[in-house]
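Note that this complex is displayed minus one protein chain, with the remaining chains in position.
Presenting subunit A:
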Amino acid sequence: MTGPRVVEDEQSVPIGSNDDVVRARQTVRTYAQQRGLSLVDQTKLVTAASELARNTLVYGGGGVMRCAAVRNGTRVGVQAVFEDSGPGIPDLDLALTDGWTSGGGLGLGLSGARRLVDEFELHSEPGSGTTVSVTKWAR
């Protein structure tokens, strides 16, 4: 049975420096451990969070991550939302293409992060920022 998603125990981590990227992934790891995600799923979610936190810093000019526990019926999981007020992404399809990069990276950040999680939502308005939300459910 699935019901409406319940979001609990939310915690915000500002992302304004490389140190904050480390803090963001440590926060996500703690949530993933507490919610009983398997070791592989923890690793996938924390890796995705690391990619997205770096994007928030490098391309968004900094922002915030909000990490929370989620419940949907009997399922439990972890959600992480990355928000910036940067320039936004003009072409979402292009930004989600493997190997495409607007910076100096490998172009695997967004597309790779999407593959590592169960749910992935991306909203971006050129000029007013980007929000990426990811969820991983415990199995």
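The working rule: contacts are C-beta pairs under 8 Å (C-beta built on N, C-alpha and C of every residue); 3 or more make two chains touch, one makes a residue touch a chain; residues count from 1.
Note that in this section contacts and distances are computed from a predicted model.
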item: Omitted chain, identified by the protein name its UniProt record gives, among "Alkaline phosphatase", "Alpha-glucoside transport system permease protein", "Nitrogenase" or "Anti-sigma factor antagonist"; value: "Anti-sigma factor antagonist"
item: Candidate in contact with the missing chain, chosen from A:47, A:72 or A:131; value: A:47
item: Touching the absent chain when the full complex is considered, from A:15, A:64, A:116 or A:134; value: A:116
item: Residues belonging to subunit A that touch the chain removed from view; value: 18-19, 21-22, 25-26, 29, 39-40, 42-44, 46-47, 50-51, 54, 98, 105-106, 108-109, 111-113, 115-116
